[in-house]
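Excluded from the complex is one protein chain; the other protein chains are retained at their positions.
So that you can tell them apart, the chains are marked A and B in the order they are listed, and the count of residues begins at 1 in each.
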Amino acid sequence: MIKTGFFRFKKLGPKYLLTNELGDFIFLKEREFKSFQEGKIKPESPVYEELDKKHFTSQSWQCENCQQRFIQRYSQRREYLSQGPGLHIIIVTLRCDHACIYCHASSKSMKRFDLDMKRNTAQKVVDMIFETTSPDINVEFQGGEPLANFGIVKFIINQVLEKNKKAKKRLRFSLVSTMTLLSDEKLNWLNQKKISLCSSLDGPEKLHNKNRPMLSGKNGYLGTVRGIKKAKKKYKDLRYQINALLTTTRDSLDFPKEIVDEYVRLGLRDIHLRWLNPFGMAKQPQKKIGYRAEEFVKFYKKALDYIIKLNHKGINIRERMAMMITQKAFTDNDPNFLDLRSPCGAGIGQLAYHYNGDVYTCDEGRMLGQMGDETFKLGNVHKNSYQEIISSPVTRSLCVASTLDGLAGCSDCVYLPYCGVCPVFNYSEEGDIFAQAPNNFRCQVNKSILDYLFQKFEEPKTLKVFKKWLNR
Amino acid sequence: MSITFNKDFYNLRAIKKAVQVYQGLADFEIAPTKKSIKVTLNNINLEAKEFIKEEFSNYVLAITKQ
Partner (left out) sequence: MPSKVISLNPKIYPLEAIYGACYVFIDRAYLFLDGDPKEEVKVYIKGKSNLSPKKLEALAGEFENELLNYTLRLALAKNTRKVRETIVEKALFSALPQEKIREDEEVVEEDPLGIAVPWEEKYGKKK
């Protein structure tokens, strides 16, 4: 009689999807699944061979080197647990020339210079960043509009580069900007320092401007597109890409194809089909611009199908969520996307530094702080040490609340090896950092997308596209 | 007015703590027996009369849980 190893499962379409702790997966027909459960699969059968190869049989765990190898694989998949905060989000100002309808940053008037990060705070932020135990440091500038306080951006970058001469960390910089304030001078400097740029692009002109109006009444889309094109031209010789982020609102749902076409038209390599987060200004108009989980998933599927179709025609555009799940399912190298790992990155994978030096568990926690709820504030760079920040009970609580193995609804979910929860989102929506999984919007979206992607993995031509994305 | 707390669910320590907090609203007498703890409330503050029994019981339950 064949003994089964540990697995989680779910019925997906006519088949059963099984996953295990190593992130391996297999599809079984109903009859095969029943035989497997009953220990009646014949050892000479092809399905047994696959089950054994993918470590679903108890026997596959018992060879001499197996356990050591599996421990290694398990550790590799969770390598991020061995590192402290690598992503450091710095909000250099709250001033912004846009008034986006879903704005998370609760942006303020361009005249409010009191909302700029000052030099002494910036210095303290840099000092704290270098206390991290992570060998990688990724500094991400956000706002408001970070280009509005470019002096401090330059100061921080220079300070980080100087400090790193001794620290020798692997450094990355990125700046998230509307691009409308991107002068040639700034672009030259950023290019010289090899700073990745990321903008926001919500789709064709009308849709983009509806979501992201400028305070001056000017055409924000034109400014952003001009900035993206200028930056792409300047960065042509560097491997640093210009990226853009999409925020999906209710108005976006009818235009999946048009949005993708816009990204293709501008030569952008990646698109991340992101749902609307409920933080910041978005909370109040949420009823107007928000949607149900199934509505977003419908949009996602249409957009992804179209992206796959374009890839078959030789147009190389990648969808980030699909790419990350492919990486998690087919390799042991986790992409370390902080929203989609267990535990999440709050406090242990990332820190967010507000313009006034307040330190938060993550950008989502900071956005909640902007709304008047300081639950996820860990301290301030002027008052607290790195140890105090990291040892905060808030950090510990979020770590526990996002470790899927202990969460109701997640611990027995077939997608545990690939998924993640956001306790800040749960708190914002349900008043509890522990989610009530079945009713949770994120869970509903993630589960539906994962259902869809795993079914796509069964299509050889589509899988070839997804795997190609990992190689670029 | 009296409340009889089942010792299988409530403990004397929690009741005494609750009495300390509520002592401004009434005079409390605690009488433990083998299976229960009877708490008698006298000279109840007029404003508290309507809800004191339930609120006091809730408070004891909360402390018991903690």
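FYI, a contact is a pair of C-beta atoms (placed from the backbone, for glycine too) under 8 Å apart; a residue touches a chain by one contact, two chains touch by 3 or more.
Nothing here was measured: the structure is a model prediction, and the numbers come from that model.
Novice: Could you tell me which of the visible chains the hidden chain touches?
Specialist: It touches the following shown chains in the full complex: A, B.
Novice: Of the residues A:78, A:186, A:269 or A:467, I need the one that contacts the missing chain.
Specialist: In the complete complex, the chain left out is touched by residue A:78.
Novice: If the hidden chain were put back, which of A:203, A:343, A:365 or A:423 would touch it?
Specialist: A:343
Novice: Pick out which of A:72, A:333 or A:391 touches the chain that's been left out of the picture.
Specialist: A:391
Novice: Under the stated touch rule, tell me which residues of subunit B contact the chain that is not displayed.
Specialist: Subunit B touches the chain not shown through residues 6, 8-10, 54-55, 57-58, 61-62, 64-65.
Novice: Identify the residues of subunit A touching the omitted chain, counting contacts across the whole complex.
Specialist: 78, 81-85, 131-133, 342-343, 347-348, 386-387, 390-391, 395-396, 399-400, 403, 405-408, 411, 434, 436
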